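A single protein chain has been removed from this complex, and every other one stays in its place.
Up next is chain A:
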């Protein structure tokens, strides 16, 4: 079954074609990567997925529904971790989890979630006093507190030190094990390669390549996804 279907998605801001005909599908239970450099159209694409933006053209279906029309209903079933989003400085970790849990009809047990994601020792710490890695861990847990079927993670590890990054990877791997559909947006090729079943490589609003990281690497005759990206982009210029 397809959890997400995006067909010829287009979105323009002024003169800038942020997304210029993007098509992909994500199967239920899959971890799907959207990778590319800044300005490739990644964030606009995921914001259309969660109904924060209305596409200019093209079709988006998430769990069989149109996010632009059914944002509220879909929000019960989608968890999102947005790029650079944050919480009030003085809110405490446990408080945030409990509060976000109250937004959903069938929420996960926030105490269990706190335990499972290693946030228990931070329960009484204020958001503003957390380290970058701890903040990301909380934002990830908040994306899961509604017991979502689809989780969208945008720039999960940007700004984290290497140890916190690896730790976050481990958490995403744990999440994969639960059978949740994950859309992982990143400008780190190694991260996408390590975590994703399939990947769409985006450049200038278009899909340049799609498939398993191994396939893309093999097709381009390169050694890594990052090299594959530069081979694809280089050939285009």
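Everything below uses one rule, namely that contacts are C-beta pairs under 8 Å (C-beta built on N, C-alpha and C of every residue); 3 or more make two chains touch, one makes a residue touch a chain; residues count from 1.
We take it that contacts and distances are computed from a predicted model.
Missing from the rendering is one chain, named in UniProt as "Transport permease protein" (options: "Signal recognition particle receptor FtsY", "Transport permease protein", "nitrile hydratase" or "Response regulator"). Among A:28, A:68, A:91 or A:123, the one in contact with the hidden chain is A:91. Within the complete assembly, A:146 is the residue of A:55, A:133 or A:146 that touches the hidden chain. Only one of A:76, A:158 or A:222 touches the chain withheld from this view, namely A:76. Against the chain not shown here, chain A presents residues 50, 52, 72-73, 75-76, 78, 80, 82, 84-88, 90-91, 95, 98-100, 102-105, 142, 146.
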